[in-house]
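Below is one structure, written out as structure tokens; the observations come after it.
A protein chain is absent from this complex, but the other protein chains hold their places.
The letters A and B name the chains in turn, as written, and every chain counts its residues from 1.
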Amino acid sequence: MKNVYDVIVIGAGPAGMASALTAREKGSSVLIIEREDRPGGILNQCIHDGFGLVKFNEKLTGPEYADRYVRWIDEAGIEILTSTFLLELIKDEDEFRMKLVSAEKGVFSLRGKAVVVSTGCRERSDRQIFIHGDRPAGIFTAGQAQAFINRMGYMPGRRAVILGSGDIGLIMARRLTLEGAEVEGVYEIQSRPSGLQRNISQCLNDFSIPLHLGRTVSRVIGKGRIEAVEVVSVDERMNPVKGTEAIVPCDCLILSVGLIPEIDILKDLPVVKDGKTGGIVTDDRMESPQVPGLFSCGNAHHVYDLVDYVSESGEIAGSAASEFAREAAI
Amino acid sequence: MKNMTCIVCPKGCSLQIEEKESGFEVRGALCPRGERYALQEMTDPRRTLQTTIRTAIPGCRRAAVRTSKEVPLGEIFSYMDAIKGVILEEKKECGSVLARGLCGSDVDLILTERLY
Partner (left out) sequence: MNKLKKVTKELAKLGLGGDVQASEFRKSVRLTGHVGSWDEKVAAGFAAANRGYKGVLNDITVEGVGEEKIYRYDPGDRDLEGRYFDVLIIGGGIIGCATARELARYDISIAILEKEEDLAMQTSSRNDGMIHPGFAAHPGSKKAHYNILGNRMYTKWAEELGFELKRPGSLVLFPSRLEKYLVPLMKMRARKNGVDGHYRYISRKKVFEMEPNVTEDQQGAFFLPSAGIISPYKATIAMAENALQNGADVFLNCFVESFEMDGGRIASVRIGRGTVKCGAVINCAGNFADIIAELADDRFFSLHGRKGTECILDRNTGLTQHSILSMPRLIQRKSKTKGGGVVPCIEGNILLGPTAEEQPWREDFSTDRGHFQELLQKLDLNTKLSGSSVITYFSGIRPASWEEDFIIEPSERVANLVHGAAIQSPGVASAPAIAVDLAKMTVDILSKDKTVEEKTGFNPRRTVSYHQIETVEERREMVGKNPLYGNIICRCETISEQEIRDVLRGPIPVNSLDGVKRRIRAGAGRCHGGFCTPKIMEIISDELGIPMVEITRKGDSSPVLSGEAK
């Protein structure tokens, strides 16, 4: 391993791997940093299919989609530092300097001419949508429930209420059902579902799971572990309508209420945050106008519907980062 | 007439199917795959199935798997039971066949992840 690279990619998910491959193809020296113990990012827990239809014209599962990229990364001889955490990222004159840590290497430094931020996104929590009532165990984000079931083989509950009709929520409704849990229903505060129609069809309708539109969870009930939720209808201004409350017994509440780009590592750089997407403002080459040489792609840039487009954004960022590094060298 | 959402691709076309003497007539599909889906759905609805199985590999509690082809929707829980009986004893390549002829059919079980 060197300690200077043309392009350093932060995050080995679909965006990061695509950008690394493109940058490598264009002749740059590339390193990928990954905080988890393996590349693939969130795809590793998305064991359902439907990935890659645009890119490969095939219906792949998340881990299969990831596997294709990992093979290419291997073939291209691109280094990935897994279980490595980025502690600090600053720009010093013409290059980026980072401090990282891993159990294997301890605290160490790297320098890069260009940096691609492909750190993905995180889920909004129960606190961020202002759920009230008790605070028992048994409240999960959909992604957390997915990690427990798919990666670790544990059930978050046996009788679930799902709040929010985002795609992961719908997919988890099916997944829980397949694993023998009962899903009481999916509640969506908006008047239309936020997930794809096909997921309503194949995840809810196939298993007769009810979708309640214009209805939300107003209160959580249960001291130790969740025992029930109170659901209520809302008016056009999202205010609860009195008299429409109902108590739904359950032993877990799963939230699929939105994703936010995770770009906290950019706090020391003068990037401008895009109020709408939660990512940073970039030009159409995915570069920050305020921090030349800093590129952002994938869900860290804004939350995409399809992984195929995530990879595509990675290719754009990787290509531009490679060009930037080449020009910087001259 | 029956309405349904095509699940073949993320576009999710709204399909209308009408039974005529000559057979089913499908409207609303933007591609031939949608039409095929609708016909299949009317006669024998099928779904791909993905889940996980237990493993005997240290540090790897579950491995992701899928069926090699679509299985009858009505039998999906029988397939789940059959799949859950399979245990991955050792590391294999992503794409390996882990079991053949699930539930007496010609459907195989495929490993869908790279094991580290």
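As a working rule, a contact is a pair of C-beta atoms (placed from the backbone, for glycine too) under 8 Å apart; a residue touches a chain by one contact, two chains touch by 3 or more.
Computed from a prediction, not measured in an experiment: that's the story for all the values here.
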* Structure fact -> Output for the hidden chain's shown neighbours is A, B
* Decide which residue listed in A:Cys46, A:Ile149, A:Val186 or A:Val229 touches the omitted chain of the complex. => A:Ile149
* Asked: For the full complex, which residue in B:Ile57, B:Met80 or B:Ala99 touches the chain that was left out?
  -> B:Met80
* To do: By the contact definition given up top, give the residues of chain A that touch the hidden chain.
  => 35, 83, 85, 87-88, 99, 101-107, 122-123, 125-128, 130, 132-138, 141, 143-144, 147-149, 151-158, 179-180, 218-220, 223-225, 251-252, 262, 264, 267
* Asked: For chain B, which residues reach the chain that was dropped from this view?
  -> 51-52, 62, 80, 84
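Basically, only the chains that are shown with their structure count from here on.
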* Structure fact -> Rounded to the nearest Å, the gap separating the Cα centres of chain A and chain B is 25
* Can you list the chain B residues touching chain A in their complex? -> 4-10, 12, 14, 47-52, 54, 61-62, 64, 66, 73, 76-77, 80, 94-95, 112-114, 116
* Which of the residues in chain A come into contact with chain B in the complex? -> 37-38, 40, 44, 47-50, 53, 59, 61, 63-64, 66-67, 70, 149-153, 178-179, 196-198, 200-202, 206, 305-306
